[in-house]
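Have a look at this one.
Excluded from the complex is one protein chain; the other protein chains are retained at their positions.
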Amino acid sequence: MQLVLFFVLALLAVAGAVGVVLSKNAVYSALALLLNFAVLAVFYIMLNAQFLGVVQVIVYAGAIVVLFLFVIMLIGGQLAPDALTAGSRRPARVVALIAGLVALAGLAYGLVSGALAPQTGQVQGSGSVQAIGRVLFTDYLLPFELASVLLLVAMIGAVVLARKPTKS
Amino acid sequence: MTLPTLDLVVLLPQLIVLTAALLVLVVDGLSGARSWLLAGISLVALLAAGAAAIWLSLQPGEPRRLQAMAVADGFALLFDVVIVVAAVLGVLLAYQSIPRISQQVGSYYALLLLAVVGMMTMGAALDLIVVFLALEILSLALYILAGFNRSEPRSAEASLKYFLLGAFASAFFLYGAALVYGATASLNLEAIAAALAGGSRSPAMLYLGIALLIVGFGFKVALVPFHMWTPDVYPGAPTPVTAFMSAATKAAAFAAFLRLFLTALPTAQPTWSWALAVLAAVTMTLGNVAALRQRELKRMLAYSSIAHAGYAAVGLVAGTAQGAGAVLFYLLAYAFMNVGAFGVVAALERAGEYDVARGRLAGLSERQPALAAAMAIFMFSLTGIPPFAGFFGKLYVFGAAVAAGWGWLVVIGVINSVISAYYYLQVTVEMYFAAPAAEAPAAAAAGKKGRAVAKAAAPSPAPEEGKAAPAPLSRATAAAVLAAALGTVLIGVLPALLTGWIAQAVQGIF
Partner (left out) sequence: MVPLSWYLVLAAALFSLGLYGALSRRNAIAVLMGVELILNAVNINLVAFNRFIVPAAVNGQIFALFVLAVAAAEAAVGLALIIAIYRTRNTVNLEDADLMKG
């Protein structure tokens, strides 16, 4: 049962990713991204990471995709500025293909060679909000505080960028 | 449930700088743009953080730790000092030019200080999560700083390019970290080393992870072939930002690079040191050869900084304590000489200009002899000519590589130093021996911007170069250039002051 579920969901996730990459219109890309994110949330719950699954929906699907859509609507999907204006795209595509294939081959080798012998262990609600909260505010307190510094940087940055350029 | 005891002294330098960043934001909001006050707070805080780092490194006994997340050992603290050097010089350079291009001076200093917090934390981090978050803090802050000149479209485009490639590199780094986690079941650097000590359970995954980590760091320190953002971002960013990030980002990224690879992955060293040796060789060669052809100063220094990342990587390839110490020494020397060189560029820059054509150096020794002398010192030092800091940096890095059996890499490095001598010394020759261009009235040239100049400058200095003096040298810029020149000379004359200290400090990461 779980296997069937995995296949269906994996297919959906990959379809979403393909949609993100291939659709010409940025709005469709964003919607495909939403599909991908939502499916991943289900995977997290299957993997006993319930809290992460919920956060995935709230932050990724709820905030990030909406932000993307908002910006796309604001400036028009076709009008978005070119990322890397210089140079032909063909070398980049070749590099992309090679890199993707190498990544796949590397993992496939790792799997075939039996290097990744999966172990299963007993789970006692390790994905619960309680467990995460306890570890987050004890062992991982420094990263938590660093994340707040990071958000401060992002906030200042957004304010700086949002102001209209004025020449003094 | 017991709450953990936190030894916050470990992060004393970071906390000082973070407090100053918040203070700058508050003061900026209260009193409007009092530029000198904001710069003053930043300078005092940075110097205090440097002093705190030195004080901490002089404490006897085992280095203090913050849980299993961060450590205040000599290695981290000396890298803090390198970052402070670059940041202090960066603030001094910014004092004159940033208010000219933006009204958000407070945000500028705050972001710079927050970037410093991230950089300092990278060197101290003992956990992949902390490394990653620190990397992101400094990266996000620098993306915005690179685009700070909002009236110059190329600054914004440089910023976007830097952001997209940087985000891409972070994603690679993360994938690598995830695979290392999968191979070792741990995120703590020491626990990773312990897990690998008995042989890896899944070597394929581990090596793939290491490869991706190298790609991620390679982007940040600009190793070829992950350097392509540098030639666009360095000239596009405001010069004080370029000066700061060229030295400080390299220091921070190499600090984490060294600690991660030498503390957590020493068992895989035969593999990664080969990969890095090839990257270092290619980086040195390509950086120097490309720098030969540049007619504009910031772009030339951008390629030269790529080459210097290659030299520093040679020390990492050696993989010994000697090598790690050499990288630290190299980056300290680099902070002085490279920020100094960019400081001279900032002094020559005109308002609204994209890059400084090399033709403008002609006759600088007559117009501004002190500035020309400082630039000559930086160029000699970047080449690696004896009495200056850069020479000893290269000497120690190459010496460590030879001691570790990387003779061929050192041969390539030395050949590259000879190549680089050509363009560095040419700058000096232009300043001292090239005739100043005809002193045509500046008014005719005033409206023209860099593009026309770049074309005209190729065969001989264009007539509109030479005169049209930039804004008079401000005291802050002069102080930065002077301090950088003094540092370059002092380290060069008395390297022994540092070497013993550094040798002791780097023991902690093994």
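Residue numbering begins at 1 within each chain, and the chains themselves are lettered A and B in the order written.
Throughout what follows, a contact is a pair of C-beta atoms (placed from the backbone, for glycine too) under 8 Å apart; a residue touches a chain by one contact, two chains touch by 3 or more.
Keep in mind it's a predicted model, so treat the numbers as computed, not measured.
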For the chain not shown, which residue from B:140, B:193, B:321 or B:478 touches it across the whole complex? B:140
Since one chain isn't shown, list which residues of chain B touch it in the complete complex. 128-129, 132-133, 136, 140, 143-144, 147, 150, 153, 156-157, 159-160, 163-164, 167-168, 170-172, 174-175, 177-179, 181-182, 185-187, 447
Given the full complex, what residues of chain A touch the hidden partner chain? 2-3, 6, 10, 13-14, 17-18, 20-21, 26, 29-30, 33, 36-37, 40, 43-44, 46-49, 51-52, 55-56, 59-60, 63-64, 67-68, 71-72, 74-75, 77, 79-84, 89, 92-93, 95-97, 99-101, 103-104, 107-108, 110-111, 116, 118-124, 126-127, 131-132, 135-136, 140, 143, 147, 150-151, 153-154, 157-158, 161-162, 164-165
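Keep this in mind: only the chains that are shown with their structure count from here on.
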Dist(centroid_CA(chain A), centroid_CA(chain B)) in Å evaluates to 30
Any idea which chain B residues touch chain A in the complex? 1, 3-4, 6, 11, 18, 25, 66-70, 99-100, 103-104, 107, 110-111, 114-115, 117-118, 121, 127, 129-130, 133-134, 136-137, 140-141, 143-144, 147-148, 150-151, 157, 160-161, 164, 182, 201-205, 208, 232
Mind listing the chain A positions that touch chain B in their complex? 81, 83-86, 103, 106-107, 109-110, 113, 115-117, 134, 138-143, 146-147, 149-150, 152-154, 156-157, 159-161, 163, 165-168
